[in-house]
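One structure follows; several queries about it will come next.
In this view, the complex is presented without one of its protein chains, the others remaining in place.
For subunit A:
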Amino acid sequence: MVKPDVQGISMDGVSENKMVPSDFSTGPMEKAAKPLPFKDPNFVHSGHGGAVAGKKNRTWKNLKQILASERALPWQLNDPNYFSIDAPPSFKPAKKYSDVSGLLANYTDPQSKLRFSTIEEFSYIRRLPSDVVTGYLALRKATSIVP
């Protein structure tokens, strides 16, 4: 196959071109000590442009961005990929546990929406400062105020 080879060589040419002007920028990136013997000191990541690629390509993509661009690729219906193997949401209703002690909670405080299982827990909850209350709710991801 001639095509892939030609493309391979020209890709290399492209990458070599970009290596040459980047020599000066990798200078300050190397340690003051001797450069490591097992790596190419002129290597520049293509995913992270650094100073060479200009201002637009400075940071690494995080997982969300990578997955967003992966979704756009031409997948077939049954292909396994990172987002298709996410576990499905649960069908069973969640059990309710007390926020304070973790025991099974039969009751919910209407004022703060915290769950509790005994009377002592209730009095404890009513004496809590508001930041601790929001902390417990945030732990359960129950902080949004939906009437």
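Methods note: contacts are C-beta pairs under 8 Å (C-beta built on N, C-alpha and C of every residue); 3 or more make two chains touch, one makes a residue touch a chain; residues count from 1.
What we mean here is this: contacts and distances are computed from a predicted model.
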- For the chain that is missing from this picture, which UniProt protein name fits: "Transcription initiation factor TFIID subunit 8", "dolichyl-diphosphooligosaccharide--protein glycotransferase", "Actin-related protein 5 isoform X1" or "Integrator complex subunit 11"? "Actin-related protein 5 isoform X1"
- Task: Could you please point out the subunit A residues that touch the chain left off the display?
- Result: 3-5, 7-8, 10-12, 14-15, 17-18, 31-33, 35-41, 43-49, 52-54, 56-57, 60-63, 66-67, 69-70, 73-76, 78-82, 84-92, 94-95, 97, 100-104, 120-121, 124, 129, 131-132, 135-136, 139-142
